[in-house]
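Here's the structure, in structure tokens; my notes come after.
The complex is shown incomplete by one protein chain, all other protein chains being positioned as in the whole.
Up next is chain A:
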Amino acid sequence: MELTRLSAAALAEKIHSREVSAVEAAQAHLDRIAAVDGTVHAFLHVAGEAALESASLVDAALDAGTPPASPLAGVPLALKDVFTTSDMPTTCGSKILEGWRPPYDATVTARLRAAGITILGKTNMDEFAMGSSTEYSAYGPTRNPWDTTRIPGGSGGGSAAALAAFEAPLAIGTDTGGSIRQPAAMTGTVGVKPTYGGVSRYGLVACASSLDQGGPCARTVLDAALLHEIIGGYDPLDSTSINAPVPSVVEAVRAGASGDLSGVRVGVVRELGGEGYQPGVERAYRAAVERLEKLGAEVVEVSCPHFEYGLAAYYLILPSEVSSNLARFDAMRYGLRVAGGASAEEVMALTREAGFGPEVKRRIILGTYALSSGYYDAYYGQAQKVRTLIARDFAAAFEQADVLVSPTAPTTAFPMGDKVDDPLAMYLNDLATIPTNLAGIAAMSVPCGLAEEDGLPAGLQIMAPALGEAQMYRVGAAYEAARDADDDTPLIQRVPALEVSR
């Protein structure tokens, strides 16, 4: 099998046994990027030289007999362009940060480097992570490897597409309202949003600080777990970081892969389905629930009556935090400054007008409105109360079930251009993923087959209480193993071949 088709775990095994060098692994992926990224456009920056240099250090250490720095040492990875990197630009998909070289590494970046993971480059995203299709990137959209006329989801469409295009076996995303899980569902890959505070936000350029959470993206549940344990854990540089051990998710995956889910209670969320959900997605999802039942899980229905207000609360809380966080882009200390204004205030307004795209402007204006005197109680204040009600819904549901499930997204990948001028239609993509962000709990998306009407991947969302990742990974791994055993080939290997340019 080609190196680029291997899972991260299999590739690591070959590297650590010296069957393959880390440099060969990096080069194979750089070659693949050169061949297909003209079409896919998953990357905003490819750091070929730095990647090969980092890989050669891993090779030198292994050749000297040093044990691997981590179970993923030498494996290449695609990093979402919202984490700071001292040796690569960090743009967040925005013109306002074009060419910015941060003076420091994010904690996630630093942990990847310390683990010997080869960072191939930075991936495309909706500007400042605002969007569900990657069409709001200022540098052009990413295309879905399953069908290049369609979106790869968003905001982390670049990271998800890089996996599905076999440009990298691992990626990092961030999930504020679904930006890891929804692209995973759209591309037939695995994406995990850890418990809020489970992965450091230091050096993660803020979208909405109370919701943002970095997490692992991969093609298999085991690969995601291996990466989760490397990037997760307490960081004194992030004051909202949880000071507790990282859940033992790799162990949980190995237990889950045996395929026995007896004793596990799986709650089907009644409100996440029905109207607005594509029939083929619902059928794939229901088949996945039946499969969990066959593995021994006890399936119960749970009701979360306030989830229907989740989208509304989210699109008040998020813009409010965005309007405050993005005030830092003031054209004074770093980033873009345009000519023309007489005063600092004018320069600021002209720069922000030129540097931000339409979705970012809309959300800043919406947030400014929601926080205005006279409207604060009716909008932001009410939204915060809804957040409490949603957290209570989850707490009640987790009394009846160990994990909750739903479709990850209401539809499969939609055609490019379909929703780009209709913000509300775009927001509806996040219907099923938003409640977990509001409550700060853990959730993941695992591919659950192809929708019959369009042959595109659908995602099974598995949600768990705060720091309950082990149970979630166990269920995900058991499901994945059963799915692959029933099908002839793993779902991701059924991506149509991309046209290769040399």
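In this text, a residue touches a chain if its C-beta (ideal position, glycine included) is under 8 Å from a C-beta of that chain, and two chains touch if they have at least 3 such contacts; residues count from 1.
Simple rule for what comes next: contacts and distances are computed from a predicted model.
Hidden from the displayed complex is a chain whose UniProt protein name, among "Sugar ABC transporter permease", "Long-chain fatty acid--CoA ligase", "Acetolactate synthase 2 small subunit" or "Aspartyl/glutamyl-tRNA(Asn/Gln) amidotransferase subunit C", is "Aspartyl/glutamyl-tRNA(Asn/Gln) amidotransferase subunit C". Among A:56, A:248, A:382 or A:493, only A:382 touches the chain that is left out of the view. Note on the undisplayed chain: of the listed residues A:117, A:190, A:205 or A:313, the one touching it is A:313.
Of the listed residues A:62, A:466 or A:492, the one in contact with the hidden chain in the full complex is A:466.
For chain A, the residues touching the chain absent from view are 100-104, 195-197, 210, 236, 239-240, 242, 306, 309, 311-313, 315-316, 323, 327, 330-337, 341-350, 352-353, 356, 358, 361-362, 364-366, 368-369, 372, 374-375, 377-379, 381-389, 391, 423-424, 427, 438-441, 466.
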